[in-house]
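A single protein chain has been removed from this complex, and every other one stays in its place.
For clarity, chains are labelled A and B in written order, and residue numbers in each chain start from 1.
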Amino acid sequence: MDTFLAQCLSGLATGGVYASLALALVMIHQATRLVNFAQGELAMFSTYIAWSLIQAGVPYWPAFALTLALSFAAGLLIERVVLRPVRGAPALSMVVIFIGLLVILNSVAGWIYSYTVRPFPSPFPPEPPFGQHYVSSHDLGAIGVTIAVLLLVYAFFRFTTLGLAMRAAAQNPESARLAGIRVGWMRALGWGLATAIGAVAGMMVAPIVFLDPNMMSGVLLYAFAAALIGGIDNPFGAVFGGFFVGVLENLLGAYAIGQELKLTLALVVIIAVLVVKPAGLFGRTLVKRV
Amino acid sequence: MDELLRVEGLQAWYGATQVLHGIDFAVAAGSVTALLGANGAGKTTTLRALCGMVTTRGAIVFDGERIGGRAPEEVARRGVAHVPDGRGTFLDLTTEENLRVGGFTRGGRRALAADIERMYGYFPRLGERRAQQAGTLSGGEQQMLAIARALMLRPRLLLLDEPSFGLAPKVVAGIFEILREINREAGVAMLLVEQNAAMALDLADHAFLLETGRIAMRGEARALRDDAAVRRAYLGY
Partner (left out) sequence: MRAENLPGPALPTWKWAGLAALLAALCALPFLLSNFSVFQLTLVMAYAIVLVGLNMLTGYNGQISLGHGAFYAIGAYAAAILMDRYGVAYWMTLPVAAAVCLAAGFLFGLPALRLEGPYLALATFGLAVALPQLLKHKSLEQWTGGVQGITILKPDPPFGLPINADQWLYFFALAVAIVMFALARNLLRGRIGRAMVAIRDNPIAAEAMGIDIALYKSLTFGVSAMFTGVGGALGAIAVQFVAPDSFNVFLSIAFLVGIVVGGLASLQGAIYGALFIQFVPNLADRVSRAAPWAIYGIMVILFMYLAPGGVAGIVHRISRTWKRRKT
């Protein structure tokens, strides 16, 4: 019973990371129908930026905020500069471009920072809270940060006019244009936001898995599984999916399939959802029948 | 005539197919102009051409400024609101959110509140359903919502694409009444594309008849409506 609770709680912590990354994936997919294979590497690169800032002496939370701002700007730039010229290109071209981005980000990070595995600081104290031994301070803190970020994003989209315009532009770009909304810029904003959310995921997971250019490939896979489970056009589904996958991964890893097959589990989930119920638990159908 | 919109030699293409073969017309400020014609004549294409939604050649001058070739969102920001065929409702947003989207370029929440109330004044049914998801509104209500959403732009020219489509006659009559009221009170000029020629001619000041991408007939709406020979030959009633 002890381990079960501990596994659940640490599962929720990593689940929060998956939820954030899955939310970023869903935000981009909802607006553009694109699968952003580079989401993980973007998050990894943001985390390295944070690390550089911290190494330069910037205290943690200001570095965190600055990283979010820089990641937002980077996401916006990528949409306007790299993606805008190829709007409407066939699926293969888009996949190739995203893979190209993935590979460039991965190698540039490796070049600038080398491939040595590094520790990444956690803003939370090393002793577990309240003297218990089920969950570390970082895990609890990560859950808190994730939930805070998700609530902020929700509030932005639900209650602000700009958030409303972005939702409108994603749902019905033509009608949004007729209302005077510059849909291209709304997409760029969406990209900026998604990249910033990914940065949060990276900074929360780095203390657990340690910082290295390849740290996000497994996380990305779980995030994809989470986004698909929740319904790849449903942000709430993505968040639910993230926590669900986190806990499931931990429990199955501890009790059923062992630590070594966790990625295979993610793969199985992805294929199962795509083949059996492509709309996920909460989404709309996305697969065309031939 | 105080010209708000002037179109000269307008040609338009859907992909590779040329739909408009050079049309000329003008819309006076504050007036209602009907654009009539059978299916496939090019009526919807004309509205889309004005908004930059299709490839065009020729001059489109709105309030002294050439708007041909501008992106739809830029045309909208200059005061041309388009109520598209199919209504273009944001189905997943609520009624009120639809209106807020319509007024996005005019300011934030508080600035729009008064405008939104004015819309509910014109369309009380929308006020009753303000928190309801727009996709669940009836056809007539969605049409009203589309018009209200377009009016949130505070346009000087309102383009309407077949507002009567798929609606019961009584509902259509109600909507046209409101359009007349809006035209009189707010002085919004309207370019009305309609297959229902009778109702359109009732509301309009001027009318044009499109036939396969060219203007076949033009004149005062009243004259066309009263001339039985013209009506029978061109408008089928």
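As a convention for this text, contacts are C-beta pairs under 8 Å (C-beta built on N, C-alpha and C of every residue); 3 or more make two chains touch, one makes a residue touch a chain.
The structure displayed is predicted, hence computed values, not measured ones.
Student: Counting contacts across the entire complex, name the shown chains the missing chain touches.
Tutor: Result: the unshown chain touches A.
Student: Among A:56, A:92 or A:256, which residue is in contact with the omitted chain in the full complex?
Tutor: Of the candidates A:56, A:92 or A:256, A:92 is in touch with the missing chain.
Student: Tell me which residue among A:4, A:111, A:210 or A:255 touches the hidden chain in the full complex.
Tutor: Only one listed residue reaches the unshown chain, and that is A:111.
Student: Check the options A:44, A:135, A:193 or A:270 and report the residue that touches the missing chain.
Tutor: If we include the chain that is not displayed, A:270 is the one touching it.
Student: Given the contact definition stated above, which residue among A:194, A:208, A:221 or A:247 touches the chain not shown here?
Tutor: A:221
Student: State which residues belonging to chain A touch the missing partner chain.
Tutor: Per the touch rule, chain A residues meeting the hidden chain are 34-35, 37, 82, 85-86, 89-97, 99-104, 106-111, 115, 217-218, 220-221, 224-225, 258, 260-264, 266-267, 270-271, 274-275, 278, 286-290.
Note that only the chains that are shown with their structure count from here on.
Student: Round to the nearest whole Å and give the separation of the Cα centres of chain A and chain B.
Tutor: 43
Student: Which part of chain B faces chain A closely enough to touch in the complex?
Tutor: Per the stated touch rule, the residues are 51, 53, 71-73, 76-77, 81-82, 84, 88-93, 97, 100-102, 104-105, 108-109, 149-150, 152-153.
Student: Per the contact definition, I'd like the list of chain A residues that touch chain B in the complex.
Tutor: Its residues touching chain B are 161, 164-165, 167-168, 171-172, 174-183.
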